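Left out: one protein chain. Kept in place: all the others.
Every chain is named by a letter (A and B) in the order it is written, and numbering of its residues begins at 1.
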Amino acid sequence: MILDALLALAILALAAWTVWTRDAFAAGIGFVATGLLLALAWVRLGSVDVALTEAAIGAGIGGVLLVNAATHLGTTAEEAPPSPRQNRLIALLCAGFAVAVGTALLTLPDPAPNLVHEAAAALPATGLGNPVTAVLMVWRGLDTLLEAIVVLLAVLGLWALAPEGATRPAPPPREEGPLPLLARVLPPIGVVIALHIVWAGADGPGGKFQGGAILAAMWVLAWMAGLVRAPEVMDRRLAWALVAGPLVFLGVGVAGLVLAGEFLALPAGWAKPVILLIEAPLTLSIAAGLALLLLGPPERAP
Amino acid sequence: MTAVFTGVCVAAGLLFLAAGTAGLLRFPDAATRLHALTKADGLGLGLIVLGLLPQMPGVAAALKLLAIWGLVLLAGATIGPLLARHATEREP
Partner (left out) sequence: MAEALTAAAVLALLTVLAGLVRVVRGPTRADRIMAAQLLGTGGIAVLLLLAAAGGDMALLDLALVLAVLAAFAAAAFVQAARR
């Protein structure tokens, strides 16, 4: 009880400070710290799955993306800050949104409408042990398919920022000493942990997005240390790695239309192996997409 | 017996975690604060892991605990020199 109250207060205070502070680098670190506390809060709410996602995608990958963006921009933005009128408008819209969400949450009946019993009753038919994975892969597969495509679109959006003739992200600063050592020791361990997290997702907290995030982080670490080169944007193998997951997922969806009578429907009794068939390339695609986002836009060759 | 062992180790671990935090808050500059951090990482978490080992349900869980500690040590050992170099580059 004390734990929860402390956690809630700290999250609110830290989030407010992160929005308030002028230093973009500091705000990035504040975002990471807030994400870590949020992960602990999700644990206290009994959602270890969400905590894993928050820790891996939110605090981990998201935090590094924000801090990288902050150092690219510099701490003082070049364009003029928003005018007081714009500021008031932004504050009004944000406050309005917060009030709307808060009102909706507070007026929900107790217990809130949910499908917990239906999900628990239908879980054995999926061959999975984790209801969260069953929602993501069996009952709401379309959402997951679109999420995987969103990662792909984000990479295309980032590449659209590249100047004419740029084919490859700029190399990181030369590193000697401890970083190349970490980049040699950590990735083998990280890859094992990532595969464990993907595999564990069938029966407990885990999954492809979290595992893919770790794989991406390990590859980017090796790149940061100068051990591997960033791929060319036009690299054929890279393109296949990026689209393999969504493509297989779409293929299974169309096959479902033929075999089970509905888009993305999984044939009865085959759910578990088909899910594994989708998850393996999807993990690869998510990892490749997140890694490319971390590398930043391609820059002109010097 | 194991309860006493766990209690002593976890209490000592918490002490080092608190000492590391106190150092991070009270020491005068970045280089000295770096010293405080490694105590919290190495000894604080290490003692907590040691104390929790007998509470784990199986060998796999115990090995995971040790792996977590090893990873945190590895991170601390890498970040320490990197940050120290960064601090001295800026303020020679």
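The rule is simple: a contact is a pair of C-beta atoms (placed from the backbone, for glycine too) under 8 Å apart; a residue touches a chain by one contact, two chains touch by 3 or more.
Worth saying up front: this structure is predicted, and the values here are computed from it rather than measured.
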Which displayed chains the hidden chain touches across the whole complex: A, B
Option touching the unshown chain, where A:Ala134, A:Leu152, A:Ile193 or A:Ala241 are the choices: A:Ile193
Contact with the hidden chain (one of A:Ala10, A:Ala166, A:Leu227 or A:Leu250): A:Ala10
Residues from subunit A at the interface with the omitted partner, ascending: 2-3, 6-7, 10, 14, 17, 21, 23, 25-26, 29-30, 32-33, 36-37, 39-40, 43, 48, 51-52, 55-56, 59-60, 63-64, 67-68, 70-72, 172-173, 175, 179, 182, 186, 189-190, 193, 196-197, 200, 204-206, 210, 213-214, 217-218, 220-221, 224, 294
Residue ranges of subunit B at the interface with the undisplayed chain: 3, 6-7, 10-11, 13-14, 17-18, 20-21, 24-25, 30, 33-34, 37, 40-41, 44-45, 48-49, 52, 55-57, 61, 64-65, 67-68, 71-72, 74-76, 78-79, 82-83, 86-87, 89-90
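Here, only the chains that are shown with their structure count from here on.
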Whole-Å gap between the CA centroids of subunit A and subunit B: 28
Subunit B partner contacts - residues on subunit A that touch it in the complex: 177-179, 181-182, 185-186, 189
Subunit A-facing residues of subunit B, complex: 67, 71, 74-75, 77-78, 80-82, 85
